[in-house]
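For this depiction, one protein chain was excluded, whereas all remaining protein chains were kept in their positions.
Going in written order, the chains are labelled A and B, and every chain counts its residues from 1.
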């Protein structure tokens, strides 16, 4: 069975998780999603998991973006429809992805006494994922619980001639990914305001339609509005950062 | 069968491609070549594919360096000798590698109506590669075509006492990889001129022979002349950038 890894711990520490997993289940198929989430940026990790989740079938997604490691935050398994599991910290990291698939149950993992208090990824999540991949059921590994820490991307507010949303995430090209759903954008030309910068943009089917260095709008591959710059970095143009407000004027 | 991925889209987006591939063919063996090609740098991607191609047998190489995504540029499969395929945009990305192996045929992929216009890697190339890996033939997936967008690394010009070439690519150490074939360098000592900087260098079998911080020449692992600096960054020394002219004086 497939085990994916989405972490902020870097490749080297993630390798210890891989060793643990393969020692328990040598047949596990490990897929690296990312090990370079911005340190402790739970929202960025949540967005990536939300984006990739629909494309995997029968997978166990392990996530380690875990500022609360070693404290009283719980370790959990979330069982979803379609034989998909999430394993990691109870800090909201998995919730947008898990809700997208449909949550069937949540299970709390016991923290072994000899687990390193700085690295539950290796000593708690990896073994649990390996056991799931080897055929164990979630209820055999964890204890069913009823509540968990929630997280959502917020909903854009839609008024006459204006939409107000926020920046979910800036990708490696400097594209600005927002929480404004593409279906709410009906017009081809509008103004975008982020911080102090306001800019007229056109909505294109893809980057390739814009002129070189043009600031443009497009609907990203996850269905959300993105502001981009052809062969450039839109985040620099707007001095945009994660969580900032974005306003659209029609 | 092996499916390799060479992209400029970052690990997170590449993960969506991996999910798509494994959903279609759970037995595919995915090998990450790179997801950090310089954004839209088709020439860099082409050089990397050219370098790795001879070392893989029976592989399907998917490439996503795709500034024209969503426009009228074609999506293609290139079938080569030795059971090797390339799948991706028709922008020259695969041509140096494919010519190195020997091209048997080129096939155009149909773009499904529901494909994201910003992410053919996930919605067009990944499914095609997965089907090839599961045993489908190129002609069953695409339509044979006769022409494709070409790309080459240019040929160095050789005169009496002088070779003029260009910089193909600068690697992560700052080594300058040129399009001058190693077999054309017969002398051990010569002058290199890049931009405004001229420097005497010695040709060594490898970096390890040079003194600390010495600027040196060597024949890289792909057979091309490289200019390097022992325990340093040659590209900074010369202010060298991709596509600049390089002159060698004997």
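What to note about this one:
Just so it is clear, a contact is a pair of C-beta atoms (placed from the backbone, for glycine too) under 8 Å apart; a residue touches a chain by one contact, two chains touch by 3 or more.
Everything quoted here is computed from the prediction, not taken from an experiment.
Only one residue in the set B:2, B:111 or B:149 touches the chain that does not appear here, and it is B:2. The residue from B:116, B:218 or B:235 that touches the chain not shown here is B:218.
Although one chain is not displayed, its contacts with subunit A can still be listed: residues 10-13, 15-16, 18-20, 22-23, 26, 30, 32, 39-40, 67-71, 73, 116-119, 122. Residue positions on subunit B in contact with the hidden chain: 2, 4, 29, 31-36, 48, 51-52, 54-57, 59, 171-173, 204-209, 218-221, 231, in rising order.
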